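Every protein chain of the complex appears in place save one, which is left out.
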Amino acid sequence: MKKFINDPADVVAEALAGLAAAHPDDLRVDVSEQYIARADAPRGGKVALVSGGGSGHEPLHGGFVGTGMLDAACPGEVFTSPVPDQILAATKAVDGGAGVVHVVKNYTGDVMNFQLAAELAADEGIAVETVLVDDDVAVENSTWTAGRRGTGATLLVEKIAGARAEEGGKLAEVAAIGREVNTASASFAYALTAGTTPAAGRPGFDLPEDEIEVGVGIHGEPGRRREKLRPARELVRSALDAILEAKPVNDGDQVIVLVNGLGGTPLLELYLVYGEVATVLAERGVRVARRLVGNYVTSLDMAGMSLTVTRVTDEMIRLWDAPVRTPGLRWGA
Amino acid sequence: MKKFINDPADVVAEALAGLAAAHPDDLRVDVSEQYIARADAPRGGKVALVSGGGSGHEPLHGGFVGTGMLDAACPGEVFTSPVPDQILAATKAVDGGAGVVHVVKNYTGDVMNFQLAAELAADEGIAVETVLVDDDVAVENSTWTAGRRGTGATLLVEKIAGARAEEGGKLAEVAAIGREVNTASASFAYALTAGTTPAAGRPGFDLPEDEIEVGVGIHGEPGRRREKLRPARELVRSALDAILEAKPVNDGDQVIVLVNGLGGTPLLELYLVYGEVATVLAERGVRVARRLVGNYVTSLDMAGMSLTVTRVTDEMIRLWDAPVRTPGLRWGA
Amino acid sequence: MDVALALAWLRASAGAVAAESDRLTRLDSAIGDGDHGVNMNRGFAAVVAALDATPPDAVGALFVKAGGTLISKVGGASGPLYGSALRALGKALPPGPEVELAALAGGLEAGLEAVRKLGGAEPGDKTIVDAYRPALDAFEEAVAGGADLAGAAAAAARAADEGARATTAMQARKGRASYLGERSIGHQDPGATSTALIFKALADVTA
Partner (left out) sequence: MDVALALAWLRASAGAVAAESDRLTRLDSAIGDGDHGVNMNRGFAAVVAALDATPPDAVGALFVKAGGTLISKVGGASGPLYGSALRALGKALPPGPEVELAALAGGLEAGLEAVRKLGGAEPGDKTIVDAYRPALDAFEEAVAGGADLAGAAAAAARAADEGARATTAMQARKGRASYLGERSIGHQDPGATSTALIFKALADVTA
């Protein structure tokens, strides 16, 4: 394993220190409690958004803390959900009295740790609403699984619900639009290589030179099946078939599309992929209102990509367009 | 080789089509002449900035076209400089009558092709100033080399000179500040792995599991030497030694720092690296006025990183802070 | 079981988890995200450190503290699950520096109940439950048959190990491994494996 790190055990803490040093004006990083908060939090009367999950998905979530998006993020160890103490500390630190929304990706560990934290927060009199993100349609049979994973749609939920909170939305409203965005979203991912966690020191799986993993999540876990590598245009078509079957989009509906790299895929390829996505969606009469292309919800250095399609209302587009000022996503500010 | 592409020969053209589809309002992509221009170019009376180089360095340069930065970019084939025809076409397309600045990275191919293009543009009555970027201090002996390579500082030159042009700077002024930024900059890079060009289909070089290339450029070429992998804090210290020796920074001077991933390095590691940089610079009494951490000047999927330190004036900081609205860099707009 | 034995059990568990950390992580790489060994190791090392710092003087309090430490330090699925199990075990025990065998059996039952409540896993889902359930059955059967703690723990350890091995043939229905569908078959479950290590540690310290 070759990485720009010191001791593998210190990666998360040291990266957090670097994030703090890199954004002294915008972020406040509590290194001992291990959370990242907006420098101006808590803001009285504003609903706060807290998210978190394993590290290794950067810029998610720490890179999405700031005006118009998250109030705090709790990074766990690499690919390991944060612990309740951390989540509770972050929740208390950013609560402005109007309640806190927890944005939780649907993984057993995240769900349980956030649930424990929410119970503790409730004990301290903080109103918490949880928005569960489960957009990954590669997970097919929910009676045989822990349910669909939360992946790319997390960015959309955090951006759109974050904008609603920023403009003064109430706790129930912020949570409601977050849930609507999740319901309207579907994602599908491919991996060409596995990522390497600093602690394990070797790739999560080995793939022959001509095979890919189909339907992977963002934790280096293998996918549903292996297939031979195919041209990008075929992979895009298969992924969009799965996405549009799970969450149908009607003629004339508007969508936001996220073409997301899993960390080791060059932007050159992601733009090529977006070109294929645009072609297929145009064929099907889907109107792409907004799109984002880049490495946003990553899996360390995995070469791979995910597609997310979210059917959006005009209201969601308005909130998507609202100013955002975070290390990982910024416009209008 | 596993990549999200169709035919390797079509990668650049198809990625360009994807870029065009992804930014319909902001960019105008001429697929046949192969350049990317601001949708609102030419702007009468504004000095235009044109850059370009091989593809595979995204978001450089195409991702830096937009308000406050480049007016046009010419992507060549992967790692191959663009041809004069392309550069001439882009230069003519964005010339607003106030002249055009060519930002050229110091590689034999880029220099020659831009030189031929500048001669052709002059023949057509367009005033062209060339700003040569050569910040890579890993290239030591210039009588034995083609001179220092242009790497990370290109982003700073394009941002700061682009801001000067946006606010109405004259041709000579825009070129002058671009050259000053270059002179004030030094960069140094390490590679952990080689990138794979779609056409070659295999990594540019092989590295044992415990060795790194020291002093690489951004084209997958091997560096000055190989070394054993060392902890990030030592690599950072060595790189900053080379940088500060080449371009001394005095106590109290202000700098902008770029911690740049070469494409396959997770943000987690880049932030960790920034933490080390901040520590070393603080020890040396250097004031970091601004910093940027991410994958900006890449070498396909190479796992690697470069550090760039630019000694800046207050004027440069003002121009750095000015609004920019491009696919790859955006703030204040 | 007295405080010293409870402490010895957790220490032995920490040692076993440390020694087998790579194996747990490898199992988790095959059908999960490759962190189970690291997670367990971090958690049990913290448990030992916390108990060493301020050793509780009641068995129940000791397990409550151990469970709370796991919850605070591990994260992931295993942190809340093992943490809640130990907390429930501790809370179910009568106060005092020593507890009877029957009380311990009841506490272990409460621990399993906590895992089931939090994670919703049934036997056969390829989880911790598939080692914990048979271990507890064997423990209770041995106790009913008149065995002492050593005998019951030995029976439980054997059953836990068999249970863990039996997960190889199962298709996961809970946790990350479930995303693999049929591909989860053929690999032993990391969590069931660490559960077997913990029951073996109990057998070792009581033997």
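Just a few scattered comments:
When the chains are written out, they are named A, B and C in that same order, and each has its own residue count from 1.
Simple rule for what comes next: a residue touches a chain if its C-beta (ideal position, glycine included) is under 8 Å from a C-beta of that chain, and two chains touch if they have at least 3 such contacts.
None of these values were measured; they are calculated from a predicted model.
Considering the entire complex, the omitted chain makes contact with B.
From the options B:78, B:156, B:246 or B:303, the residue with contact to the unseen chain in the full assembly is B:78.
Of B:31, B:112, B:172 or B:282, it is B:112 that touches the chain left out of the display.
From the options B:42, B:99, B:178 or B:204, the residue with contact to the unseen chain in the full assembly is B:204. Touch with the hidden chain on the side of chain B covers residues 54, 76-85, 107-109, 112-113, 116, 138-141, 143-146, 149, 197, 199-200, 202, 204-205, 215, 217, 219-225.
Here is the rule we use: only the chains that are shown with their structure count from here on.
By the document's definition of touch, chain A and chain C have no common neighbour. A separation of 32 Å divides the Cα centre of chain A from that of chain C.
Separation between the centroids of chain B and chain C, computed from CA atoms only, is 54 Å. Each of the following residues of chain A touches two or more other chains: 78. Looking at chain C, one finds that none of its residues touch two or more other chains.
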